[in-house]
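Just one protein chain is left out here, and the rest sit where they should.
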Amino acid sequence: MGSSKIIRTIVQKLFPFIVLFGLYLISHGHLSPGGGFQGGVVIGTAIILLALSYGIEKTEKKFENKRLSMLEKLGILTFIFLGFLSIFLGHSFLGNFLPLGKPGQIASGGLMLLFNIAIGIEVAAGVSIIFYALVKYRGEI
Amino acid sequence: MNPINISLLVFMIGLYGVISKNNLIKKIMGLTIMNGSIVLFFISIGYREAGLAPILGKGTTGGIPTTIFVDPVPQALMLTAIVISISITALALALIVRIYAKYKTLDIQQLSKER
Amino acid sequence: MSKEMKKVFFIIIILAMAILFILSIDIEYGNPKNLDVTNYYINQGLHDTGAINLVAAIYLGYRAYDTLIETIVLFVAVTGVVFYLRGKR
Partner (left out) sequence: MAIHIPILIIISPLLAAFLVLLTRKYKIILATTSIIISIVFILTLSSRILSGDKVIYHLGGWRGPLGISLMIDGLSFFFSLIVLGLGLLVIIYSIPERHYGRTYYFLLLISLSSMIGISFTADIFNMYVFYELLSLVVYLLIAYNEKGMALKASFNYLIMGGVGLSFFLLGIGFLYAMTGTLDISHIAERLPAAFDSSVKMVIMSFVLIATGIGIKIAVFPLHGWLPDAHSMAPSPVSALLSGITVEIGIYCLIRVIYNVFSTEAFSIIINSGHTILIVLGVVTLLFGAGMALVQTDLKRLLAYSTINQIGIIFIGLGIGTELGLTGALFHVLNHAIMKSALFFCAGIMIAKAGTREVQGLSGFIRQQPAIVFAFIIASLGMIGIPPTNGFVSKWLICLAAVEAGYTILAVIILIASAITAVYYFRVIQVLFSSPSKQNPVLINEGGQIIHGGNFFRTWTIYILVAGCLLLGLVPALGISLVKPAVSLLLYHVIP
């Protein structure tokens, strides 16, 4: 699998910008429409685009399945850990313990930015894992 | 025919699709249509006449904004409902791949006959 | 019951339920009635959570627990798909 030269060069050029846009969506989740899920899906599709154009084997080397599923578990464990952290710091579960900062800036949402990042990692890894599983399934029972 | 009635109608079309179609994938499509119509229903509940998207302007520093905002709560709920609906669809499609691999048919009638 | 009879039967049921649903809607599209909690979110949202995007303020600030459970739903769906399609057993 792997497609023509034209697609490969375009994808090779576009890939960093798509990931950058995904990161923008994640980091500005609490300022503009967007957030962990949308940004994660954008990054996931960037990886899928790479896989479609360069073929599964090469992408597998760059983003192997093992590391992606570890990233996914890491995303959720950080989310739960943040919840526990707010308990240790005297707030109730998932309560915000960081200073709110000035509205309009990235660092303004308190815990929200960290939540968005955790969700973004988990969704990006999850989407690409599903894609790998669907593509590599060879139909035996 | 405001969007609330339309969303209920689409919900019914999805329900009809789930009940009467024999093909497994069409049943899943019916389920997705139902979930989609629920998202439309919630959003049209929260709509306010000439309301803006609930993003406060860059400048407001927490003062009481005079502009009318659309109700943000259903939109927040629907983010969750959308993710749930794609999870159900993803799981169902993976299941259909396995069922097809074993029984080589997608017709629910034939499936229920085979042991 | 023959095939067409069954289909017609389903259509009648669905239409009846649809009419029943639509007749029961009393809210006027465009101005929802009880907005006290929503107005609190709009007025105090920025003050409480520091987020300009009020939707994000709600689903990450006030109702972060919902979002935690929902990411777990997505995680279970991913593990489910991988579990079904790993194929090598």
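Quick notes on this one:
Going in written order, the chains are labelled A, B and C, and every chain counts its residues from 1.
As a working rule, a contact is a pair of C-beta atoms (placed from the backbone, for glycine too) under 8 Å apart; a residue touches a chain by one contact, two chains touch by 3 or more.
Predicted model only: the values in this text are computed from it and were never measured.
Seen in the complete assembly, the chain not on display touches A, B, C.
Contact residues of chain A toward the unshown chain are 73, 76-77, 80, 83-84, 87, 91-96.
If you put the missing chain back, the residues of chain B touching it would be 11, 15, 18, 24, 27-28, 31, 34-35, 38, 41-42, 45, 73-74, 77, 80-81, 84, 87-88, 91-92, 95-96, 98-99, 102-103, 111-112, 114-115. Listed by residue number, the positions of chain C touching the unshown chain are 20-21, 23-27, 32-38, 40-41, 48, 61-66, 69-70, 72-73, 76-77, 79-80, 83-84, 89.
Just so it is clear, only the chains that are shown with their structure count from here on.
In this assembly, the C-alpha centroid of chain A lies 23 Å from the C-alpha centroid of chain C. Averaging C-alpha coordinates per chain places the centre of chain B 7 Å away from that of chain C. Residues of chain C in contact with two or more other chains: 46, 52-53, 55, 57, 59, 67, 74, 77-78, 81, 85. Taken residue by residue, chain B touches two or more other chains at 55-56, 58, 60-62, 79, 83, 90, 94, 97-98, whereas all remaining positions touch fewer. The touching residues of chain C, when paired with chain A in their complex, are 46, 49-53, 55-57, 59-61, 64-65, 67-68, 71-72, 74-75, 77-78, 81-82, 85-87. Touching chain B in their complex are the following residues of chain C: 6-7, 10-11, 14-15, 17-18, 21-22, 25, 27, 29-32, 35, 37-38, 41-43, 45-47, 52-55, 57-59, 63, 66-67, 70, 73-74, 76-78, 80-81, 84-85. Listed in rising order, the residues of chain A touching chain C in the complex are 29-35, 69, 72-73, 75-76, 79-80, 83, 93-94, 96, 100-101, 103-104, 108-112, 115-116, 118-119, 122-123, 126, 129-130, 133-134, 136-140.
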